[in-house]
Each structure stands twice: as structure tokens, then as C-alpha cells.
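Input: a single structure, listed below in C-alpha cells.
The complex appears here without one of its protein chains, the remainder shown in place.
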Amino acid sequence: MSRLQATGRVRRRQARSRAMEVLAWAASALAVAVLGIVAVSVLLKGIPALNLDFFTKTQALFGQPGGGIAHAIVGSLLLVAMATAMALPVGVLVALYVSEFARPRVASTVRLSLDVLNGVPSIVIGIFVYALLVLSHRQNAFFGSCALAIIMLPLVARSTQEVLRLVPQSLREASQALGVSKWRTVLRVVLPTTFGGILTGTTLAVARAAGETAPLLFTTSIFLNQVVVDPRHAVSSIPLTIFTYSESPDPTQHAQAWAAAFVLMMFVLVTSLTARYLLYRSRRRLGAI
Amino acid sequence: MVNGPIWPGGAAILSPVQVLPVPSGRRALESRRHLRDRVGDLGLQALTALASLGAVAVVAGIAYKVFDGASLAIGHFGIGFLWHQVWDPNHDVYGALNLIYGTALTSFAAVLVAGPISIAIGLYLSELAPGGLRGIVGSLVEMLAAVPSVVVGLWGIYVLGPFVQNDLGAVLQTLFGWLPIFSGPRHPSSLLTAMVVLTIMIVPISASICRELFLAVPRDLKEGAIGLGLTRWEMVRGVVFPYTRGGIVAAILLGLGRAVGEAIAVTQVIGAAQGIHVSWFASGDTLASRIANQYQGALTHLATSSLVYLAAILLVFAVVINVGAQSIVKRFEFQRTGGS
Partner (left out) sequence: MTTKRTLIAVFGGLVVALAAAAGVGAKSSGDTLVGAGSTFVAPLVSQWQADYAAKTGVQIAYSPIGSGGGIAAISGRQVDFGASDAPLSPDQLTACNGCVQIPWALSATALIYNLDGVPNDLHMTGQVLANIYLGHITKWDDPAIRALNPKVSLPGTAITPVYRSDNSGTTYNFTDYLSAVSPEWKSKIGRGVNANWPAGQGGKGSSGVAGIVSNTAGAIGYADVAYSLKNHLKVMAVRNNSGAFATPGLRAITAAAATIKSVPAGNEMHIVNPPKADQRAYPICTFTYVILPLKTSKAALLRRFVFYAVSPTQGQKLGPKLLFAPLPTVVLVAAEKTLNKVSS
């Protein structure tokens, strides 16, 4: 424990400590500043291109000004909605299995799989869905949302698991002591207390999926330049639009890329804030805060 | 896109999940109800097991499809693919060395810069920040993690790229121009720009985990150290760091995993160049970025397969890094709980 012993050179030690505190402060300030610069860039460059046409029209013909990203907005909403409809129930079921039913060894295998899945680069998930589904059929919105669902699944499952852990064991025991069967206990007693947490995790997963580009590159990138809501056809999406327009030499498309980035950021911001609020509420209810 | 807890309770993933003991079932009195409960229990268990099986199957499926797709290139080029440099679609000859170099260089440089910054932010948020600021700054750092990579890339092209070329690059060249890595003409799309972009993307991830780790250090240990007359920094070095060492390594590894797998933002700023360039001001390319650029347009079976081979390399890197991070955490947790 020699390192912990106080020595006499107090002033020098205080100065060093102070210097380290300043560095820690500076690092945090730097991170916040970078966020600020990104946000300000998106605001300054994005807002001028925002107008009604931007939300209601599709891409203008080559060489013509104006146009909008209505098809991309609708496409993104469709993709994320379908992905959520797949990832949410499966993710919750996986979490229930791991924390309520599985034997320890099985549970840890499933958890490991989720961790691995969470670590798989999204571009590899794109290749997987392409090889598995797109190759033998065609690109369409459904396959794109499958790729997004694979990204969302571990996020939903993990956050559900976290809240399931917070459910007091006594609650389960009390329910079963009253003679309630296990499945009723799980569905009626355990699960309802975790809805807030599940909603939080799902919301965050939605925010993440909405911004993903790589899984859509190979699964839904050949689309009509019009609003499509049929999942059997490929649809455009906001991230892919930003990706394509960002490398364009056309100043109109640059401006639209920034405006689309603004729309995407607002969506992510709103969903993240909602998630934080829900988390706060559900934690308070479970007495974890 | 790899990893990282993206919500405040995120660090909990780093602690071993306690498995709840299955409560012993009570015998139901009514036989009909008994039957229904048996069916319900079994049904729910089967349903959840099926979903879990599905999740495991997706992981296995990804590994299978990727290695199956790469098998042609693996058979053709063998393991030598890893250290052959040429990527020549005209002659159907492919090698991954340039791209492995690009991925390794940009990711490691990003982690080297992001590691200390993340630890510093973690310390600020857990030990230093006054109450009100703590929540706000913490939220802002998490907001940075939530910025989609394509937006970071867009910003990288138009704001960061010119800054790196004209300002940061100029300063680095004036100060360290004698180093080969800071020599030669400066480009807006460069390895250096990609490094900065990756740093920005992984700092918030590692920082949030570090904060959770530092907050988990028992208060009495910290207060005891201060009470012994240690300065805050000595307390951090003497108590917080030893207590969280494994977790910090894992936090940084998770950042590395994210950097290695990032495709979009890097594609936007790195310049898709061939060859290995000593200068960081030159353009380069990475595994993920090459896949994003060429997979859709690969013309020969060998070209497609070689790109999937790249994906296989990427997959192995990412899985090793992530599983490594998890196992470090587990071992560390074991020591901490077992050793005290």
C-alpha cells in the first residue's frame, strides 16, 4: 500500500491533481464542443434547404433544381417500423428465456450469441442478408428491414434483460406462492413491470436503426423515385440518401444531404430523449433510482 | 456499428448477469387448471426458447454465409490473401494487405487518442462534475454516440476534411514534418481524416462505459483514500484505476471493435486509394469501406468471393475483440468478487 501513503510534498501533489482535473474537464469540453460543431453545421447547412417541397416531393430530374426526399422519409419510416415489429417481440422473448427459463449454461450461450451479434459490423449483416435473401429473390423493403431487425435484436434483448433483472425476486415468489402458474406469473406479473424498460430499449434501438446505412446498401438500394409503401418493393431511405448526395458535385444535393441529416438528427434526438424519459420513469417505478 | 451500451444502464452489460433461480412450481389443485398451466408453461418456454434459438441461428447463419461466400477466394488465394497487396479487378487478383493495414492503422490510432480522452471524460463525469452539469454533460456525450455514422461522414467530408487538410494538417506538418507520417501533400480525404472521424465515433462509447465503471467503485474506498490525505488524482490512480482496470480495457476494446467495423463514415472520408502510404495525409482504404464500395458491382465470382473474404476477416476481428472484451470483464469481475 505504499502508493497510498501521504507524503509531505503536498503542494506539488495538489498541483498535479489539479492539472489532471483540468485535463479531464478539457476532454469533456472537447467532446461537447465536437457535438456542438456537428449540430451547428447540420443546422446551418440543413435548415436553408428545408421547405415544404423537401418533405412532399421526390428527387428532381437530373439537372433541375428543387425536389425533395418524401420517398426517403416514407421509406425510412416503413423500414424502421417493420424492423421494430420483428425485433421487439423476438427480443423480448429471448430476454424472457434467458432470465426466466433457461438453465445457466444455456442462458450464457444465448447471451454470448447476443454479444457477438451486437459486435458484428453492420456491413457484414448487409452481406449476410444479401446472400441469404436478396440473391435468390430481389431487393425489397422487407429484406432491408430484416437487416435492420438483426441490428436491433441484441439491443432490445439486452435492455429487456436489464429490466427483468430489476424485477424483485419477491414479486415472482409471491405470485407463485398464491398458486399462480409460471407462465401467468411471467406474463401477468413480471413482464408488465418491465414495459417501461422495454419501451426504452426499443426506442433506442429504433434511433440506432434509423441511422444505419450499411445494411441497406445491398438490400434496398434499387428503388423507384416515388413514394413507395409496398414492402415487396425496394424503398429509398434517409441515410442512403445522405450517403449518395454527400458525394454529389451538385450544390443542391449537398444542401439536401444536410437537410436530410437535420431531419435524421431530429428524429434520433426526439427518440433518444423519449427513451431517457421512459428509462427515468421506469427506473423510478422499480425503485432503482 | 459494433457495440457499446447506448443507454445509461449500459455498463451493466459488463457485469455478469445473475441468473434467477427457477422457483419451484406449486402443485395446482384443480387438474384442469393444472393441465392448462402445464401447457401454458411449456408453451411459453417453448416460444421463448424458439426465439432464442432463432437469435443463435442468426449468429451461426452469419458465420456460415460469410465463410461459405468466401470459400472460393479462400480456396484460390489461401491464407496468403492476408499478406498480398495487389487488388486488381482487371486481372482478377486480390489481396487484403492494404486494407488490413488501413483498418488497423486508422482503428489503432483512433483508439490511442480516444482511450485517454474517454477515461478523462469518465473521470470528469463520475468524480469532478458538479451535480447539475453531470447529467447534462453525460447526456450530451451520449447524444454524440447517437449521431448516425452517415451524418458524421457528411460532416467529415465538408467540415472536418478541409480542417484536417488546411489547419490540423498544417500544424502537424510544421511541428512534426520530419516524421514520414506527416510528410507529403495533404488531402482532405485522408487516413488522418478517417482517424479523427473514428475517434469522434468511439469516444462517447468508451466514455459512457468508463463513467459507469468509475461510479461503481465503492464510495467508502474513494472516501477512505481522500481521508488518508491523498489528492483526488492519487485517489484515482490508487483506488479507481486498480479497481476498474479490466473494465477500462474492455471499454477501449469495445471502441476498437466499433472502429474496425465502421463502413459508412470511413468510406465517405478516406478516399478509397490503393496501396500502402506512409503519410497519414494520403488517402487509403479499409476492409469495410472496400466492401461498401465494390460488393454491389463485383463482376467475377472470385471478385465477389474476395470481398466476402474481407467480410470474413472483419467478422473474425470484430468477434475476437468483442468476445475478448467480455471475457476480460468476466475474469476481472471474478477477481474482484472472489478476491475481496
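Read from first to last, the chains carry the letters A and B; within each, the first residue is number 1.
Just so it is clear, contacts are C-beta pairs under 8 Å (C-beta built on N, C-alpha and C of every residue); 3 or more make two chains touch, one makes a residue touch a chain.
Source: prediction; values computed, not measured.
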{"item": "Touch criterion as defined above, residue of B:Leu168, B:Ile226, B:Ala273 or B:Val323 at the omitted chain", "value": "B:Ala273"}
{"item": "Which of A:Leu96, A:Val228 or A:Ile242 contacts the chain that the document leaves out", "value": "A:Val228"}
{"item": "Interface residues of chain B (partner: the chain not displayed)", "value": "86-91, 157, 161-162, 185, 187-189, 267, 271-275, 283, 285, 293-294, 296-301, 304"}
{"item": "Positions on chain A contacted by the hidden chain, ascending", "value": "61-63, 78, 81-82, 84-85, 88, 134-135, 138-139, 192, 195-196, 198-199, 221-226, 228-234, 244, 247-250, 253, 278, 281-282"}
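One rule holds for everything that comes next: only the chains that are shown with their structure count from here on.
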{"item": "Chain A and chain B: spacing of chain centres that average the CA atoms, whole Å", "value": "15"}
{"item": "Parts of chain A lying in touch with chain B, wherever the complex brings them together", "value": "3-6, 13-14, 16-17, 20-21, 23-28, 30-32, 34-35, 37-38, 41-42, 45, 89-90, 93-94, 96-102, 104, 107, 109-125, 127-128, 130-132, 150-151, 153-155, 157-159, 161-162, 165, 169, 172-173, 176-177, 179, 181-184, 186-187, 200-201, 204, 207-208, 210-214, 217-218, 221, 239, 242-243, 246-247, 254, 257-258, 261, 264-265, 268-269, 272, 275-276, 279, 283"}
{"item": "Chain A-facing residues of chain B, complex", "value": "1-3, 5-9, 12-13, 17-20, 22-23, 25-26, 28-29, 37, 40-41, 43-45, 47-52, 54-56, 58-59, 61-62, 65-66, 68-69, 116-117, 120-121, 123-125, 127-129, 137, 139-144, 146-155, 157-159, 200, 203-204, 207, 225, 228-234, 236-239, 257, 260-264, 268, 288, 291-292, 295-296, 308, 311, 314-315, 318-319, 321-323, 326"}
